[in-house]
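All protein chains of the complex are present and in place, except for one that has been dropped.
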Amino acid sequence: MNKTLVLGVIGADVHSVGNKILEYALNLEGFNVVNLGVMVSQQEFIDAAVETAADAILVSSLYGHGELDCKGLREKCEEAGIGNILMYAGGNLVVGKTPFEEVEKRFLDMGFDRVFPPGTLPQTGIDFLRKDLGLANISDGGGSL
Amino acid sequence: MNKTLVLGVIGADVHSVGNKILEYALNLEGFNVVNLGVMVSQQEFIDAAVETAADAILVSSLYGHGELDCKGLREKCEEAGIGNILMYAGGNLVVGKTPFEEVEKRFLDMGFDRVFPPGTLPQTGIDFLRKDLGLANISDGGGSL
Amino acid sequence: METTDKKIPMDQFLETRKEVLAQWPTGAEVDFREAVEYHHGIPVNKRFPECLRKADENGSTLLQPRAGVALVNEHIELLRYLEEHGQADLLPTTIDSYTRHNRYGEAQTGIEESRRENRSLLNGFPAVNHGVAACRKVSESVGIPVQVRHGTPDARLLAEITIAGGFTSFEGGGISYNIPYAKNNPLEKTIRDWQYADRLAGYYAENGVVINREPFGPLTGTLIPPCISHAVAIIESLLAAKQGAGDITVGYGQGGNLTQDVSAMYTLKELTREYLDRFGFNDVRVSTVLHQWMGGFPEDESKAYGVISWGAAAAALSKATKVIVKSPHESQGIPTKEANAAGLRTTRQVIDMLREQRMPMTDEVRTEMEIIGRETRSIIEAILKIGEGDIAAGAIRGFEAGLIDVPFAPSRYNRGKVLPVRDDDGAIRFLDFGQLPFGDDIKAFHNDMVAIRGRNERRKPNFQMVIDDIYAISKGRLVGRPR
Partner (left out) sequence: METTDKKIPMDQFLETRKEVLAQWPTGAEVDFREAVEYHHGIPVNKRFPECLRKADENGSTLLQPRAGVALVNEHIELLRYLEEHGQADLLPTTIDSYTRHNRYGEAQTGIEESRRENRSLLNGFPAVNHGVAACRKVSESVGIPVQVRHGTPDARLLAEITIAGGFTSFEGGGISYNIPYAKNNPLEKTIRDWQYADRLAGYYAENGVVINREPFGPLTGTLIPPCISHAVAIIESLLAAKQGAGDITVGYGQGGNLTQDVSAMYTLKELTREYLDRFGFNDVRVSTVLHQWMGGFPEDESKAYGVISWGAAAAALSKATKVIVKSPHESQGIPTKEANAAGLRTTRQVIDMLREQRMPMTDEVRTEMEIIGRETRSIIEAILKIGEGDIAAGAIRGFEAGLIDVPFAPSRYNRGKVLPVRDDDGAIRFLDFGQLPFGDDIKAFHNDMVAIRGRNERRKPNFQMVIDDIYAISKGRLVGRPR
């Protein structure tokens, strides 16, 4: 029942602090975490997801180039035969303070399943992962902890 | 050529700091200043103006009740036979941060000749007084200093 | 009848009470027994004295805004907003200026015009006109304690109505709500009227209901040397304690120089305690409040945030029991609820970030504390002397003689001879001592400090320098250097 997640910070982005915390929190929660760290290319995300038969890809982007960096990722997944993989994005996804609804729309349109605003705590992502991956909720008495 | 000004803070307003500074600055400038201080009623302004044959009335209101307090002052001046006296108002004239254009309009409509926004320095008032009272400008080499 | 520091006898108090309650129709709503019962039902976390004590025990600083509008529902909405979105710990009900001057008729007009225009035309909440039931509605609508904040020379009816209305703290005093807030009110009368308010607090206390009392610290809010406001705080604390008030918060308006502000806050508590104990009021509880900068604010809101933050820092580093918070609209007008909450949140961030820190006892702080102590004691001792041991009579004669003198105050019962000015480090000193009863050593200290500044600025310290200091913070500086 151990779900595998590929985690990383996309593009030329080096913001490593949130990534380390996410890894720690997801591990605690019992997920099998493949953390690619920072400065991860689209190809690296896909290769890791294929290789580990991952259940989800979690993309972080903090530095503002998220839009440029994420374009085409869903299409590449499709080409690689994992077109249906669950795909999340979070962080400071665009340049500049922007109403989150706009940002969410842009990223949903790009093929992400869920999008998270700046300042999202790991627990929020975890709760959605459990739901989307069909895992019992911790508060339901289940869970893998 | 000494012009006489009646100065005061209207209504139940006790903000005395600006009043003391205005008095000092107007005196320095050579005006004949009749300072009624704080908590001055409409009647007191008018009595003083009539008594001293003043050239202008300078009303301050800081505490927010300026609108309520100033209503009818021009009409009372007319009744007292000084309907044409120059009348200025300044301070924080209304309750709450309000676009100055609105405030200015309300007070001009009430019969004030000039209206000054929060934070006005005495020199600004003085420059307009010189103009409106037909005095030479200091920078023109004239003035009573 | 001379005003003296005697506890008002019960019969006399009850006699006056009838007159007071008859001043305006809503006075009839006050029923003391019922009000005491009502207070017994107020939960502990909604009582001022308890919250202040807890804060002191935890070493935390509580946040309180200023706020009040003309109409009841709008006022409740405002307070709720500040509780929820401002994360306030304590709430105010700021009273409008007509009520402060007992002009209840004009307040009524203000209420009606506000209803008509659908915006508050009053600069506060006219509690007397609204009456006891409305006050209870206000205090019941929020989850934290509410205090009456005003500036009323004769606040007897206001006290009756608001305390019966469930408020658990009442600001003011016979000096601090006269000298900066009035022009023609003799101290004899305002001190006597405030003895009534204190006696009322004492009456409640005798019936098991402790009401917090807070002398207004900042006075005119403009370059007040600590010893002046400390002296007023001590006198009013002694007067209140004599009438039976059991819980007192003494206040101070931030000056801007951190060493002086911290020293002022430390000495404020120490000296008040010292005098209360000396006169046998050992069981009166003392807490402190720091007011963020009370003088003119910068117009620009982002600059105002800087001033607000520096006030928050001074409160946190001096471990004030509470801090009174300004808003980014300060220079412009009564703040919207959003601006008020924004000032609170800025303050919250700074206070909470600094809660583990305090200003250490440096040599500079020690020196400053010693000076403030000596100055304050000089004033209080001179007042006790001229009052022949009676602090009320002494205060009245002292103001007349200029032994105590509040800079820039509008009252004719204040000498108005003292002139403060900043020294070269921004601490507030005396340029002119008027008749303050200071020894030569203290005077020499101030003269030296001011002279240093004069030398550095190559100008003679005079009224222009004082004016520059008055404008300084609103123009972005602490010290008004020559332009």
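Each chain carries a letter (A, B and C) given by its place in the written order, and its residues are counted from 1.
Just so we're on the same page, contacts are C-beta pairs under 8 Å (C-beta built on N, C-alpha and C of every residue); 3 or more make two chains touch, one makes a residue touch a chain.
These numbers were taken from a predicted model, which means no experiment stands behind them.
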In the full complex, displayed partners of the excluded chain: A, C
Among C:I111, C:A127, C:V350 or C:I386, residue touching the chain not depicted: C:V350
Touching the absent chain when the full complex is considered, from C:E188, C:E270 or C:E364: C:E364
Interface with the unshown chain - residue positions in chain C: 256-259, 298, 300-310, 312-313, 317, 341-343, 345-350, 352-357, 360, 362-364, 424-426, 473, 476-479
Chain A residues that touch the omitted chain in the full complex: 11-17, 20-21, 24, 37-39, 63-65, 67-68, 92, 94-98, 118-119
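Just so we're on the same page, only the chains that are shown with their structure count from here on.
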Chain-level touch network, classified as line, ring, star, complete or other: other
